[in-house]
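Right, subunit A next:
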Amino acid sequence: MSAAREQVLSRVRTALGRGEPGDAQVAEIRARIERHPRHIEPVFDEPAPLRFRQKLEAAEASCATLDSLAQVGAEVERYLDQAGVAKRLVVSGDELLQSIDWPASIDVRPWVAGSDERVSLTSAHRGIAETGTLMLLSGENNPTRLNFLPDYHIVVLTADQLVLRMEDAWDSLRSCFGEMPRTVNFISGPSKTADVEQTVEYGAHGPRCLHVILVG
Partner candidate 1 sequence: MEIPDTNSPSDQPHVGLFVTCLVDLFRPSVGFAAVELLQRAGCRVTVPRAQTCCGQPAFNSGDDWHAKQIAMQVLDAFEEFDYVVGPSGSCMGTIRCHYPEMFADDSRLLPRFEALCAKSHELVSFLVDVRGVEAVEASFDHCVTYHDSCSALRELGIKAQPRKLLATVAGLHISELQGTDICCGFGGTFCVKYPEISGSMVADKVAAVAASGADTLLSGDLGCLLNLSGKLRREGKSTRVYHVAEVLANMADGKSIGEGDD
Partner candidate 2 sequence: MQPDSRHFKANAEAALREPRLQAALKQLELGFVAGRQRCYEALPEFESLRDRARDILDHTLENLDAYLVEYESRVIESGGQVHWASTPVQAREIVIDICRAAKARSVIRGKSMVGEEIGINDALEAAGFEVTETDLGEYILQLAGEPPSHIVAPAIHKTREEISDLFFEHHREHGFTQRQTERSALVAEARQVLREKFLGADVGMTGANFLIAETGSNVIVTNEGNGDLSSTLPRVQIVTAAIDKVVPTLEDASLLLRLLGRSATGQEITAYTTFTTGPKRARDADGPGEYHVVLIDNHRSEMLGSELRPMLRCIRCGACMNHCPVYGRVGGHAYGWVYPGPMGSVLTPIMVGLDEAGHLPNACTLNGRCETVCPVKIPLPTLLRSLRRRQHLQRQNSRLARIALSLWTWVALRPRLYQALTRPAMSLLSRLGAKSGSFRRMLLASGWTRVRDLPAPQGSTFQARWQQRQRGRK
């Protein structure tokens, strides 16, 4: 459909009262992209971990703060007990999660295609304090489906992964990876809908419950 491409672009150019963008214009917009200037960023006073937790809880996610990774196993067990679900867990292949010592009572399996995905455990690339948001990236060890198919999604995050704002998360992404991962999920609470009578119900399509374990 390159004819349509030329037609659309030429109509846009006619509307803008000019022809193809000149070199200077292209250089200018590329420079703006290269600079990717930050804009107005809301100010908040609370310390990042507190803000992160408050915002998550306001969005009906639950949050636990632990001192060390060694406590994660017990916390997951406590959470599953409290939720009253079978202690079966699909864990993403993220490096951080491989060092967790699991209690024998939990059936922990690495994700493979076709896993039972009722409860998942993943890490996140960053946590964003401003909005209580998790940033999860797709990749070899991180199937995106684990963020959406389970009823319960548990996310482990270390305190040094917290940033203040989405813009900081972008900076981190740019410095850690040369390119955008296929999928960047910003998750700020369990799945919900207000399509029945403008009243919120949780667990529309994605997880009914989101539990965040902040370590350190």
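As a convention for this text, contacts are C-beta pairs under 8 Å (C-beta built on N, C-alpha and C of every residue); 3 or more make two chains touch, one makes a residue touch a chain; residues count from 1.
How were these picked? Simply put, all candidates are chains of the complex that A comes from, given by their letters.
Predicted model only: the values in this text are computed from it and were never measured.
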item: For subunit A, as assembled in this complex, the candidate in touch from 1 or 2; value: 2
item: Sites on subunit A touched by candidate 2 in the complex; value: 1-2, 4-5, 7-9, 11-17, 20-21, 25-26, 29-30, 32-33, 36-43, 55, 59, 93, 111, 113, 131, 133, 138-145, 147-149, 165-167, 170, 179-199, 201, 203-207
